[in-house]
Structure formats: C-alpha cells, structure tokens
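One protein chain omitted, others in place.
Order of writing sets the labels: A, B and C. Residues in every chain begin at 1.
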Amino acid sequence: MNFEFSSEQNLLRDQAKSFLADKSPLRVARQVLEGESSHDAELWRSIAAMGWTATTIPEKYHGLGLGQLELCVIAEELGRALSPVPFSSSVYMATEALLLGGSEAQKEALLGKLAQGEAIGCMALAEQAGSLSPNSIQSTVSTGKLTGTKLMVADGDLADFAVVLAKSGDDCSLYLVDLNGDGVERETVATMDPSRSHARISFTAAEADLLGTAGDGFQLLAGVLDHAAVLYAFEQVAGAEACLDMAKEYALQRYAFGRPIASYQALKHRMAQMYVACVLARSNCYYGAWALSTRAAELPVAAATARVSATQAFKMCAEENIQIHGGMGFTWEFDCHLYYRRHKLLAVNIGSESFWKDRLITRIEAQKAAA
Amino acid sequence: MNFEFSSEQNLLRDQAKSFLADKSPLRVARQVLEGESSHDAELWRSIAAMGWTATTIPEKYHGLGLGQLELCVIAEELGRALSPVPFSSSVYMATEALLLGGSEAQKEALLGKLAQGEAIGCMALAEQAGSLSPNSIQSTVSTGKLTGTKLMVADGDLADFAVVLAKSGDDCSLYLVDLNGDGVERETVATMDPSRSHARISFTAAEADLLGTAGDGFQLLAGVLDHAAVLYAFEQVAGAEACLDMAKEYALQRYAFGRPIASYQALKHRMAQMYVACVLARSNCYYGAWALSTRAAELPVAAATARVSATQAFKMCAEENIQIHGGMGFTWEFDCHLYYRRHKLLAVNIGSESFWKDRLITRIEAQKAAA
Amino acid sequence: MDFNDTQQEADFRQEARRWLEENAPKMADVKATDPIERAQAWQMMKYQAGWACLRWPKEYGGRGASAVESSIFSEEEGRVSVPVGAFTIGQGMAAPTMMQYASEEQKKQYLPRLASGEDIWCQLFSEPAGGSDLAALTTRSVRDGDDWVINGQKIWTSGAHYSDYGIMVTRSDPTVPKHKGLTYFFLDMKSAGIEIKPIKQISGDSNFNEVYFTDVRIPDSQRLGKVGEGWAVSMTTLMNERAAIAGGGPGLLSFEGAYALASELQIDDAPATQDRAVRNQLADWYCKESGLKYTFARTQSALSRGDTPGPENSIGKLVSAKKSQEIASFCIDLMEMVGASLSPEAGPYGGQFQNAYMGSPGGRIAGGSDEIMMNIIAERVLGLPQDIRVDKEVPFNEIPTGNK
Partner (left out) sequence: MDFNDTQQEADFRQEARRWLEENAPKMADVKATDPIERAQAWQMMKYQAGWACLRWPKEYGGRGASAVESSIFSEEEGRVSVPVGAFTIGQGMAAPTMMQYASEEQKKQYLPRLASGEDIWCQLFSEPAGGSDLAALTTRSVRDGDDWVINGQKIWTSGAHYSDYGIMVTRSDPTVPKHKGLTYFFLDMKSAGIEIKPIKQISGDSNFNEVYFTDVRIPDSQRLGKVGEGWAVSMTTLMNERAAIAGGGPGLLSFEGAYALASELQIDDAPATQDRAVRNQLADWYCKESGLKYTFARTQSALSRGDTPGPENSIGKLVSAKKSQEIASFCIDLMEMVGASLSPEAGPYGGQFQNAYMGSPGGRIAGGSDEIMMNIIAERVLGLPQDIRVDKEVPFNEIPTGNK
C-alpha cells in the first residue's frame, strides 16, 4: 500500500510551488482579472519552458512522456495559485482529446506544438444554457465545413485550434478546427472570473477535421471530461485549501470582543467542516489520480467521485472564507473574491455538481450491471 | 389584517393545554409506549367528553359545528402532549372523508357516533413500501366485497370502521368497511412509535360500502390528506417546539467546563436554527389553517407548504434535542426519544417530505396554469 | 383569522390608495434624472400632503398615525411605481435618536427637513477593526472649548458622499471600560477635515464608503446624550434599525426567479422543472419564503393589535440572505457549462444570477452577519446566556486586539 505521491512527484510539487510563488502570486491573477489581457502570456511561456505543457505527451511526439500523477501535481499547484493561463483547456483537454482520439497525422501535426506551448488548444462544446445533449447541438459539419456558434469556450479567444462538438446528420462527432483559419469569428465574453478568458466563437463553413470515429463524439468527449474532471478536482481542492488557510489566518489575527474570532465556536466548527470537506475531496482526488495513472476500469467512477467531492469542498470553502472575513471579505481589495469567482467558474464549465452526481450513479450502475 | 387565532380560540387553547397537562402528561404516552395497550382509553373518553371529537361535525349530525381553526388549536396541543389516542385517524381523516364524500345515509349512520367518540374511524391505504399509486393497490372490491391486505393502518386495531382505498376493475375508490364485521382480520404491528397503535388488516370478502363517486378514490383521498396535512403540521410544529424547549431547559442547567452548555456558541446557534425552523413552520401552519377554515382555493398549496415545513422543523428539533442532551438524550429514561419516535412516525404516515414537496410543486404549477 | 382590514384600517387604506393613485403619476412631470433627486421630489410631495413619516408627531413633519396605518401606507406605496430610498437611515435611525436626545429647538430645525427629504443623513458607527464588535471603535473625540475635535476612520457608510448630516459615535475616553467611554454626536457632513472614499465590493459596485476624520470640529451642542453615554444612545439608534423581514417576493433570487429559469432550461432534454431534484429544491425555497411571508403577516397582526414585534424579526434576514446565495448558485449550476457567463446570449436572464451571486455574500454580512443574527436569536429570543466576555470590565486601551 502506497497511496501517496512518490518522492520524485513531491519534488516536482516543491518545484512547482516555488516556481509559482515567484511567477504567479495572486496579484498575477488579479492583474489579468482587472486588466484587458486574456491571460498572462509571459507566465504561459515560462510554464511551457518548464515543460509542464509536455508532461503527458509521449516522447515520440516531443513530449516528456511522464505519467498522469505528475500532471495532477501541477494541476494542484496551478489551482492554488489561480494562474491565469490556458493550461486546463490546452493540456487537460485538447491534448487529451488528441491522445485519445487523434489519428497519427493529427498527433504529428499538433502534439509537438502543444508540448512546446506553441499551440494552444481549447474545447468548444455548449451552444446554450442547460445540459449538454445531442439535442442541444445545432452546429453541423457537412463536406468538411463547420457552421454554428459555440458559447463560453474557455481560452477560445487565444487558442490556435479548437476541438468542436458538432453534428453531421444525426451523428455527433468531435472535430479539429483551426481557429486562425477562414470562417472563424471570436469574441471575448464577460464572465464571473475574468482571470480566465472565455469566448463566443462563430463558425461559418470553417474547415473541420474529424477527430476519432464519426458518431463517437459524446463517447470520446466522456473520456476527455473524465480526464479533465480529475485534474479540475486537483485545482479545486487546492483552491479550497487555500480558502481555508486564508480564513484561518484572518480569524487568528482578527479580534472581536477582546479575543481572536478564531476562538469562537461557530467559526471553529465552520472551519472544522471546511477541513473535513477538504480531506474527503483530497482523498477522492488521489483515488482519481490513481485511476487516471493506471487507466483503471474504475476511472469513470473515480473521476466523477473526485469531481463531485472537490466541487463541494471548493464551494463551501470559497463561500465561507468570505463569511469568516466579514465585511472585509466582500471588498474588492481582499483576495477572497478571486477564489469565489474561480470556484464558481470551475464548478460549471465542465458540467455542474448535479450533472456529475447523476453521471456517478449511472456509472456505478454500469459497474453493478457488469459485475 | 388579523392573522392570528381569535381570543375565543386562544381560550380553547388554554383549556386544552390545562386539560392535557392534567390528563395527558408525557408519562401517559410513555405508559402506552411501554405497555400492551393500543391507546389510553380513558383519555380518549375524556377527550370525547370535552367534545373535541365533535368539533367540525355539523350540528345536524350532533356535532359542535365549530370551524377548522378550533380543530387546529386542539391538534397543536395533542401534538405537544404526544397524546396516545386515535384522534388523527378518526377526526382528521375518517370524519373528514365522510364530510367530503359521504352520502346522507353514511353521514347519518356514522357522524353522530364519531362526534361522541363512540365510533373510531381509520384510513387503510398502503399495501407496500414506496409511494402510493394506483399500481400499488391490489385490494379489490367486487359485488360489494373487499379482498386485500392493508399495512400500517394507524389505529386499525381499535377502530370500528375503516376508509379503504381499493380497486374495482381499474378504478380506485374509497370504501367504508365495518372492522367488526365478517372477513376482517387485524393484527397489531410493531412500529417505531408504539405510543400510537398500528395494524395490518386483511380483508376477505368483507362488506364494502362505496364512499363518494366510483373511480374518484385518489381525488377524494387528496382532499382528506390535505385536511390531515394541516392538522398533522400543527401536531408536528408543537412537537418541534416541545423539543426546542426541552433542549433549552437542559442546556441551561447542564454545566461543562464550568459554564452552562447553553452558553456555547455551537449549541446557541443550533437552537437558533431550531427556533427559525419552528417559526417558519408555525407561520406556514397558520396559512394552512386559514386556507382550511375558508376552504380557500389555495388549500392544496397551503396544506403542502405547512406539511413540508412542519416535517422539516420536527425532524431537526427531534434529532438535535437528543444531540444537545448528549449521553442522557439517548437513554430510555429521558423523554427525548418519545418525540424522536413521534417525529418519524408523523413524517411518513401520510406521505414523506419528498412526496409533499413534489405535490407542492405540482400544485403551484396547476395554479400557474390556471392563472 | 383573516387577511382583511378592520373597517378603520380599510378606510385608511382607501384614503391612502386614492391619494397615491392621484399623485404617483405626477412623478412623470419631474424632470430630474438623478435617482436621489427623484426620491427627494416624491418625498416632498408626500410631505406636503401629510403622507411623510406617518408615525411622527405632526409638529415634526409627520401625521401622528399608528404603526398599522404606517404599514398600510407602505404596502400601498409599494403598489405604485415611485422612487424610494436614500431616507432609510435618516428617517428610520437618526430621527428616532434625535427625537429622544436632541433639544426641542434642534428637533424643530432638523426633523421636518428629514421628513420632507430635503436633508439626507448617514450613519457613522462601524470602524475597520470593529466589525461585529461595534463598541470596539477607536475614533477619538477630544473636548476643545465649545467644540469636540474628531480624528479617526469610519467604514461601511452608505451614502456618505451625498449626505447632509451624519450621526456618529466616538471614543471620548479610552481609559475606562469599552462601553463607558463613548460619546455620540450629529454633524454636518460638509465640515472641514472629512474625506470620503468609496469602497469597491467584490460585485464591482460601490455602495459603501470609508470616511476619514482629520481634526473635524463638532460643536458640543450637537452632542446627543451625556459624555460617556454614547453606547446607550447608539442602542436607541440600532433598536430602530429596520429588522425587516425580507419577504422573498417575486424578485430574481426567489422561488419564482428560480422556477422561471428552470422552466426555460433543459436537463437531459426535458424541462428542468420536471427534474425531481430541482423540484425538491424549489419546494424547499417556496416553503421558506412562504414561512417568512406569513411570519410577516403575524407581525403585522401584532402591530395591528398595538403590540411591538420583538427580535424574532431577525429571522428574516438570516433566512433570506443564505437562501439568496443558494438560489443564485443553484441557478448558475442549472445553466451548466455556460453558467459562468455574464453575457445575455448565454441564456435566460443572462448575467443576472451571476451578478446576484457576487452580491449575495454581502447580504450574509451587512447589517449583522449570520452569526450575529443567530446570537441575537439565541440570547434575546431564547434567553440563552452570552458567551464569556473578556472585554467587559477592562479599560478599553488594555483589551487585547491582536495585530489589527
């Protein structure tokens, strides 16, 4: 039994932590939040230079060929730092989509650039509010040309290509689309968390290259989302812990009625519950990481479990962190809102807690049926 | 605006309170709980002598012809006292079923006896665990004879007649059945709250007299349950308040670490939340009472609202009352468990919180559709 | 038990309604566009017709009406479209304090102008290190001849930049126990030495200010209550803080708002309102709102009977604030992958629930945090003991304050 990260992985964590403490303190997220830029381009270059974008890409495609556990370690630290970079879109999802479904030619063409951080990929999925289903997809590909509009594409305004969910006849498939090509219009949209950029993208007869097997779009997407779910969960649990730390520090130094507010039972018990939520979520994340790294049959269950648990923990901790800070907590000047915004962004943009809960039960049922 | 009980009704409340303090202190409920008898027959006779069983029965049927508000007042005090009598079955439900659906002959035959407490009625509905629906009903009536088995019939072992939900062909209807007649076998069943008696009743070609219109069973039942829901809610809110009072008294006199445990914020805030739940539930009960007494079109919504709110309040207060009592709270000797048992009994035996929540939304939707 | 007025109430309601229906439309003729000016114009109309500050004595600009009449007028006023706001603190908190502590001359001078809306007042109580512990304030007042000289900082002051006057509590003696060294004043907000800075909230709005005092002079004649008895005067002010039971009516963050959204969105290709989990959650909020609504009705009945409603009113804010945050969060979740968008094209009510979610933490803190509300219920309603207080008998300047 060795249900923890190895010493090499922990070393990587220490490196990541000190790298991000230097290059991505919270004010970097705040600068993007308050400014006009879609991300911190310099930070992105440094991250690529560290090789993080190449982590899970096989060496034959000029990647590092490391395991998923290394990626989990990086995800956790990026989540804690709220780093304003397109890492999740490009690495957790676009890269994984190519690894799972890409043809040799597609891999050759893109993985090397993704590894170097030279190309940025993104996912273009939803077209309307509500749950994602074949019926909700209006975008169509016909004779290799995509037409349709995608909403809330994370990093869509800075990405080089998108993995797009679209229909051809009644079939839903994923397609690779060059976002710098013809027939692509993008517009940055306002979101709850401007430290991470999102776009509306309209495609008008844009070149679309089928990824994976025709008609398997939702199935391939499920694989990508499972992968992303575990990595998002690491970002979320680190965010949750950062909130608990902030709340604790503040409560220890803030006095009311002659004693630190941290000595009041209402706040102590609140923080104890935040801690419990963080521990449960972290342990479920490790389960997800293990499943991811071993491509275990339990992955679909483990990913959903980690995702639900981490979403719950981050929600509780981000909301209660503000509450524990009192009036100061809802000022722009304090950092509480950076995590509050990020928690809600992460809570929805690969599907809500309720969506993943339903998915979890569906998968447990599939396991039971198979057993 | 006069959203409160009148001074006459409050006088009735004071009378009821002092009557029950005398005749039905908690040890009376405990005696039935710990003993063999199905109810306190002497208490039942005294209650009938007070005229409570006759409250809403019109004078022409030898009742008092008082309003529903008077019945609400009585329900509240019976709920607080946990009185071990078949009042809810006989008065809230069987009497109401007759008033709503009974023919003149049926009313003549039974209402006078019900008013005097000479006859006790009950409802025989469920045949299996899970939600009540036409599909869940196997009991059938053919040529006036009922065959089937009903579970968890409240007061079924002591009642004189039952209002039975059964099928004739595909139609569900309510029937009046004499429980002392032929073809009726009853067996007292063990329940979580033995201070209120329940029976399993098997009917074998027992005489069954149609109540209301054939095929309207579920609709008539809905009316009876709405009526019962408001009165149950009064019992529940009074139970909840009794738990809060017990918890408060105990916490004020019990010391830990040199101070009353009532001074610890964790318990103070818990009790504040119990109080909030009680206030919300009580206000919703008043809304239900108003709707009941004026036979307002809002009754279906108001009844469900009162029921949900009161179920929530009683659950929280009964559970947390034990928790606040600590070790003493889960001893047989303390009275906490009397309310804990009763809360769970009342929470399910006219349908669960979740059932009533769904019904509430259905009814709000009907209102919206009608508007 | 009924929702109907007594005959007397009905007559009053009739009269109020008639006046409102005749006069509210006149607001269309008011040229001003600034919301404060429009509110002032409407307030002046009411004042001139005897419908302002109904419960105040007539000589101070009121009508000498009963609590129930006042509440009937508010209800009726709520039915017509007129600009409100800006007067809550002045009329609701400053005025009752003035009535109790100011000289007759001052009352005659200031109260009618408060009633007419000519003057707007703000409240200067909270301080950065204070929070829930109001009496921990450190803004100093030092007597100098006929004046007091004020130095320090207040925070969370709504409307400081457009207010004419302020009510303020200060520390006149830091060497005696906390609650004994306070002195209370009212002051001209245009006095020299006052600097006002808006506070940006996480929602991006700025509804509050920081107010800095540097050698600001207040004449001793503007002191309310005795020197060192400012705490008692503050309590008068705060007792009048409207412990409003937010009814959770047809607004966005209500059952209706959430139901409307859910009926426009799909879960697994069916309307979200058919989803049992959604229905369960909606029912929960409906019951809470209904409970608050009828608690309010019970309070009104008590008023009608002449009783004073007690601190049980504090349940309103406690329940509503948390519910609002839950509804906002839930509705964003219903929008799924586009839920974080502020853009209208991303779905019904684009951005509204999202902005409301950013505003909602404020509701759980401003005007008494959830925790303070629960303390109030526990102590004042249920009669449970106060927590242990280590700061009660100690000289104020010896109370531990940590680093900040």
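Just so we're on the same page, a contact is a pair of C-beta atoms (placed from the backbone, for glycine too) under 8 Å apart; a residue touches a chain by one contact, two chains touch by 3 or more.
Treat the numbers as computed from the prediction; the structure is a model and nothing was measured.
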Chain not shown, its touching partners among those shown: A, B, C
Residue in contact with the excluded chain [from A:Val276, A:Ala297 or A:Ala366]: A:Val276
Selected from B:Ser18, B:Ser131, B:Thr204 or B:Gln367 as touching the chain missing from the view: B:Ser131
Touching residues (missing chain, whole complex) on chain C: 267, 275-280, 387-388, 390
Absent-chain interface as seen on chain A, which is shown: 1-6, 69, 244, 248, 251-252, 259-260, 262-265, 267-269, 271-273, 275-276, 279-281, 283-284, 286-287, 289-290, 293-294, 304-305, 308-309, 312, 354, 356-358, 360-361, 364-365
Touching residues on chain B - with respect to the absent chain: 125-126, 128-133, 135-136, 151-152, 189-193, 198, 200, 252-260, 264, 266-267, 315, 319, 322-323, 326-327, 329-333, 336-337, 340-341, 344-345, 347-355
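By definition in this document, only the chains that are shown with their structure count from here on.
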Centroid comparison with chain A (C-alpha atoms), farthest chain: B
Separation of chain A from chain C, taking each centre as the mean of its C-alpha atoms, in whole Å: 40
Rounded Å distance between chain A and chain B, as computed from the means of their C-alpha atoms: 51
For chain C, residues that touch 2 or more chains besides their own: 371, 374, 387
Junction residues of chain B - those touching two or more other chains: 264-265, 269
